[in-house]
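All protein chains but one are shown in place.
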Amino acid sequence: MEFEESGIGEECGVFGCVAAGEWPTQLEVAQVLTLGLVALQHRGQESAGIVTSNGASPPTYTSHKGMGLVSTAFAPEALLQLRYGNLGICHTRYSTTGFSELQNCQPFVVDTLHGRIAVAHNGELVNSRALRKKVMRHGVGLSTGSDSELITQLLALTPPMEELDTPDWVARIKNLMTETPTSYSLLIMFKDVIYAVRDPYGNRPLSIGRLVPISRLHKEDTEGWVVSSESCSFQSIGAKYYREVLPGEIVQISRFGVKSLSVIPRPEGDLPAFCIFEYVYFARPDSIFEGQMVYTVRQRCGRQLAIEAPTDVDLVSTVPESATPAALGYAQQSGLPYTEVLCKNRYVGRTFIQPNTRLRQLGVAKKFGVLTDNFAGKRVVLIDDSIVRGNTISPIIKLLREAGATEVHIRVASPPIKFPCYMGINIPTKEELIANKPEFKDIAGYIGADSVEYLTVEGLVSAVQEGISSFQKENVSSYKEVGHCTACLTGKYPVELEW
Amino acid sequence: MEFEESGIGEECGVFGCVAAGEWPTQLEVAQVLTLGLVALQHRGQESAGIVTSNGASPPTYTSHKGMGLVSTAFAPEALLQLRYGNLGICHTRYSTTGFSELQNCQPFVVDTLHGRIAVAHNGELVNSRALRKKVMRHGVGLSTGSDSELITQLLALTPPMEELDTPDWVARIKNLMTETPTSYSLLIMFKDVIYAVRDPYGNRPLSIGRLVPISRLHKEDTEGWVVSSESCSFQSIGAKYYREVLPGEIVQISRFGVKSLSVIPRPEGDLPAFCIFEYVYFARPDSIFEGQMVYTVRQRCGRQLAIEAPTDVDLVSTVPESATPAALGYAQQSGLPYTEVLCKNRYVGRTFIQPNTRLRQLGVAKKFGVLTDNFAGKRVVLIDDSIVRGNTISPIIKLLREAGATEVHIRVASPPIKFPCYMGINIPTKEELIANKPEFKDIAGYIGADSVEYLTVEGLVSAVQEGISSFQKENVSSYKEVGHCTACLTGKYPVELEW
Amino acid sequence: MEFEESGIGEECGVFGCVAAGEWPTQLEVAQVLTLGLVALQHRGQESAGIVTSNGASPPTYTSHKGMGLVSTAFAPEALLQLRYGNLGICHTRYSTTGFSELQNCQPFVVDTLHGRIAVAHNGELVNSRALRKKVMRHGVGLSTGSDSELITQLLALTPPMEELDTPDWVARIKNLMTETPTSYSLLIMFKDVIYAVRDPYGNRPLSIGRLVPISRLHKEDTEGWVVSSESCSFQSIGAKYYREVLPGEIVQISRFGVKSLSVIPRPEGDLPAFCIFEYVYFARPDSIFEGQMVYTVRQRCGRQLAIEAPTDVDLVSTVPESATPAALGYAQQSGLPYTEVLCKNRYVGRTFIQPNTRLRQLGVAKKFGVLTDNFAGKRVVLIDDSIVRGNTISPIIKLLREAGATEVHIRVASPPIKFPCYMGINIPTKEELIANKPEFKDIAGYIGADSVEYLTVEGLVSAVQEGISSFQKENVSSYKEVGHCTACLTGKYPVELEW
Partner (left out) sequence: MEFEESGIGEECGVFGCVAAGEWPTQLEVAQVLTLGLVALQHRGQESAGIVTSNGASPPTYTSHKGMGLVSTAFAPEALLQLRYGNLGICHTRYSTTGFSELQNCQPFVVDTLHGRIAVAHNGELVNSRALRKKVMRHGVGLSTGSDSELITQLLALTPPMEELDTPDWVARIKNLMTETPTSYSLLIMFKDVIYAVRDPYGNRPLSIGRLVPISRLHKEDTEGWVVSSESCSFQSIGAKYYREVLPGEIVQISRFGVKSLSVIPRPEGDLPAFCIFEYVYFARPDSIFEGQMVYTVRQRCGRQLAIEAPTDVDLVSTVPESATPAALGYAQQSGLPYTEVLCKNRYVGRTFIQPNTRLRQLGVAKKFGVLTDNFAGKRVVLIDDSIVRGNTISPIIKLLREAGATEVHIRVASPPIKFPCYMGINIPTKEELIANKPEFKDIAGYIGADSVEYLTVEGLVSAVQEGISSFQKENVSSYKEVGHCTACLTGKYPVELEW
């Protein structure tokens, strides 16, 4: 909940779909894409784009992009326009860099000598400056600031284009992967296939699902394949979780099915570096990463927190809704009763209150209703998933006290955030992070709590990895190693950063 | 949660504010009104309107109305335009009757011989047909189908208007109350006062709050008074709960404070008839009615349900979010663990999917993510707050079974709805209600559950009234009697219906 | 052209249509109404409204209103919604009085004891204050500031409504006409008829047309009847001019044809008072009033101006486009060549230039291109149709001089405006009118012209009436008298004004 206020956010979600069987397909590909994108909306709310292809030779692509939520950007007319596709990819975007907003919308589509390709990207290339310079030195003008355009130009650039009948895109993708180590989960559409690519560190998630017939859910012949930043999008379109794209893997998805083409290795000795904050905050709780449900990991974090930082209070509660799994975990582990103390006013959103008014001071109080009778006269431990700047938990504590809580303790189900992310997450500057401020020494006093404690980095890592190891042993022999990026907590980045 | 799908809904919310102290006030009345209205948004999403008055002689009124949510209807320019008011009333509306949408927006404002009045109404006049005819027979043309216009014309009509210096609006309001027994909670603004009126049966809620200085929350001199359909709106504007308007009471709210002018009695022998469904479903859980928090009543309903209809299962869960208090109550009473099995996709809203497509069949599944690992291989009792048509709980049960629930039992924290409401609630026709269909005999089979049980009417009434009696004894000596309208469950309407 | 800048404008246009033949009609009544309204758009651009009726017992009315131009207010969905009507009336509106914009949109529709009526009004009731008080004294609340609502309530009010099978609306209309002498052209729709009414002074125009089959233009059986503020709207819907509604006349238009029901007389000795500015400026040049084409009248004004105020110059030109007929008349009478010196930039409209900038000073120059080669080195007489505030002709003169005109003389094809209008025209306050300012003595110097002369009132009246007399003799025996309202020029109002 802190994140929303503090401007921390995932930068993108990607989604793709290929209809199986005879083409033109009976499957409403544009609708599957739209619903899939809606289910990834929490990963980006600034713009949305869909590109579909009819898969013919040469293919016809249709494309629509718009600012705002998927529901805003895709009016019925736009969907109608896209309806003839047999496959397609789409993208939802959080923040805007570069000099023209809509132009930065993905997927990015370009004509090359070998035909039109479309690219959707989640992540952030750590060496994008050097790569941009390289591309421009070759005489290419770059029209947006997006990594997505950069990737398309890199794909087009090397090795030199020749007029071939069968262009070797896979070779070009492998070449791209040697140029940039991380971070990217990519969907590349060319005519009748989608290449799903994950960087060798597996920093950003990417999962594959099978689109099964709705009415006969367990029938053998599938109706299509989908690929998504998060598996939470599968259920809303009637798809079943199939598997993750592995770190470094290039997967080809076509009407004929899913085929692993290659797995590009990491430098010797490097571990995978899947973003641990996908577990802590970004992902939807029903998504599955590395074989485990995000909700379960958060619950384990709550249990671990109860072990590391117990409290002597009357009840455990949550800052709804994201901290609820951790709060329930804390309650289970501690044996304290779980009680709701706040209810959310889901209509608050944007009301056009002028900035410098008395009511502004109410701040976050506008967003929550206080369930007074549930805690008046009692001692409360409130579980939050993170504290970024510290200026939003503070009014909540005040509300609870005014409504009669005798003590308010804060337990945070993740360690303090101290470092910037260069791999796709939008984090406030180092100076804005409460953990880097002098006030952090007396954080409880600063935010008005009776006590504040955080989960340790070790506690978090073990809560995350505990579930994976068992999963690995049983299921995925190819998962040789386990590792997570904790850079924002520890400052240890998975690759050396160039400037 | 069923309600949203089935079209059951509250028809209105009303809110008013009077600044205390010197006028022109320093209080941003228009902003208080807007925020207050946002907190009542769950009572109506189709249109919103605000009317402010500067309170002078003669007064200047400013007004803005718009379709959609408050945030849509009130752009910054609109607020700017309203900013000079010293008092005001506002309204949010659910459904549209009559022949012109925006025209039916409230508050309704008219010029009378005695000056301009504005009226905001929550409820539905049981004898509106007869009253419309009466008004029209007097030679008045009615430009909307709304009760709100009808009320203004009735106020203007009788007794005959004369050019008086001090029109007796209170006499007119009393006269109105003799013409129509229920249901209405009314705000009537005239120049510098708001009259807050509740019908003798108290069918619709209405509460008063004190607007205290934000920065010095407990200071003596208040900054204003507010009046609202629900007390949940008080917190978001920094107001404190003061008291309810009593059934039949006329309260005058002015810059000088709150004054009870009169309490119109019910016919001998009639009990109050506050809508029991405000507790069951409509109200926000942090609102206070009859001295008790709605959340607490819902929790008691869950406990009562556990007593009346126990189950032998592994875990208790909820259809988020409205059934959660009842589910927690059921868990506490039964001793079963409370576990989340579904998470909500808050971005679903309106996506423009054509009606007759394959994806339409997915229905409610689009709205929920399934937290598989929390219940796979287990027996679940799912608490819902009501079942109206039965066509939305069904796909949820299917989802849970497919994800591995071995048994799914449904317990409903309210009795079956069997009868229409003529007092302000939008309910499907008798034929559409599942409780009136032949399938109801085997409701479990029909919706695919292992068992289905409802709370009894007696159980509901006792769960509601249990909290009031203690409240009454301790606090409100004037509350002589307790009674609730259960017409939609029992067919017993508080007054005889005319046709 | 001056008018646009100076805020002078017509206040309304009304239009109605009744399909002839079998109902449900094959005629697209809503489309005829929309196109008819578009052709009256010059009479009001602030809002538009259409109400249609299916003509059944009881009738179903459909209604749509919106702010802005017809093309903005009537999206395809709105038209679709209205499509089942067999008859309908509509309205386009210029200015907004009263406290709620959209609410003031016409037609005004009300339910009365005798059923629903809809009223569209062009004009302004001279005694509206007294009438409002009368209505309110009867106990009626008035929800808008519009005369249109006032008229509907007056129609409903007296004589007392009784539950009759056949309400006598005509008696009610006659009664209304005794209550208010002017100014109004009214369309009143009740179930299956439209009553077209013009006040006894005939101050505002109203004409009837026959809607003939498009493909067989001269066939006998018509497809419907239309009634409009101006006959210019007939051609755009394939209708033929039939006749004017006479001053004081009540005409009933139904599927069975057009029937004159009554002609209410003026007080003895009073002449008709058709607004002379309809000829001078407001009406479209192809409209017909009193048997003569507006363009022809304007041309005659130009000829008369050449007689009254000749010039010794090289060429005659126009401020496009409204002054062109007068300029051509001036050229014909004077024998001077007619030459264009300005071309209009039709895209200027609203560009969002901040008020206090250097470019603001360019003013009207943005709107016109100067055709330098046509007049450089020459003496020009520029014909304008009126000068209201004098601040727009001034930059044009400057433009012409800078481009090389050696002399610029201004001749105005109407007399100076000196008095306010209380009968439906929006005119700046007396103080803003250039003719009432001290500068008017040296108007030429003030605006930078070599000379300025106006048409005399006598010249204007004779140019207007010259065409009517011949028309009368030949065609309309019932037209006993000729007279025009020249109040804004002379201060002589057709009726005594009450305050």
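Labels for the chains are A, B and C, by order of writing; each one numbers its residues from 1.
Here is the rule we go by: a residue touches a chain if its C-beta (ideal position, glycine included) is under 8 Å from a C-beta of that chain, and two chains touch if they have at least 3 such contacts.
This one's a predicted model, so the numbers in the text were calculated from it and none came from an experiment.
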{"item": "Chains in view that touch the one left out, judged over the entire complex", "value": "A, C"}
{"item": "From C:Arg137, C:Lys174 or C:Arg284, residue that would touch the chain that is not displayed", "value": "C:Arg284"}
{"item": "Sole residue of A:Thr72, A:Thr112 or A:Thr490 that reaches the chain not shown, by the stated touch rule", "value": "A:Thr112"}
{"item": "Residue touching the undisplayed chain, where the options are C:Leu142, C:Ile237 or C:Ile397", "value": "C:Ile237"}
{"item": "Contact set of chain A toward the excluded chain (per top definition)", "value": "61-63, 65, 99-100, 102-103, 108-113, 117, 132-133, 136-143, 145, 149, 152-153, 155-158, 160-163"}
{"item": "Hidden partner chain, residues of chain C it touches", "value": "27-28, 31-32, 34-35, 38-39, 41-42, 69-71, 74-76, 79, 214-215, 217, 232, 235-238, 284-286, 292-293, 295-296, 321, 324-325, 328, 332, 337-340, 343-354, 357-359, 361-362, 365-366, 368-374, 399, 402"}
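Operating definition for what follows: only the chains that are shown with their structure count from here on.
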{"item": "Topology of the chain contact graph, where touching chains are joined (line, ring, star, complete, other)", "value": "line"}
{"item": "Remotest chain, chain B as reference, centres from CA atoms", "value": "C"}
{"item": "Centroid distance [mean C-alpha coordinates] between chain B and chain A, Å", "value": "38"}
{"item": "Averaged-CA centre spacing for the pair chain C and chain A, given as whole angstrom", "value": "61"}
{"item": "Contacts with 2+ other chains: residues of chain A", "value": "none"}
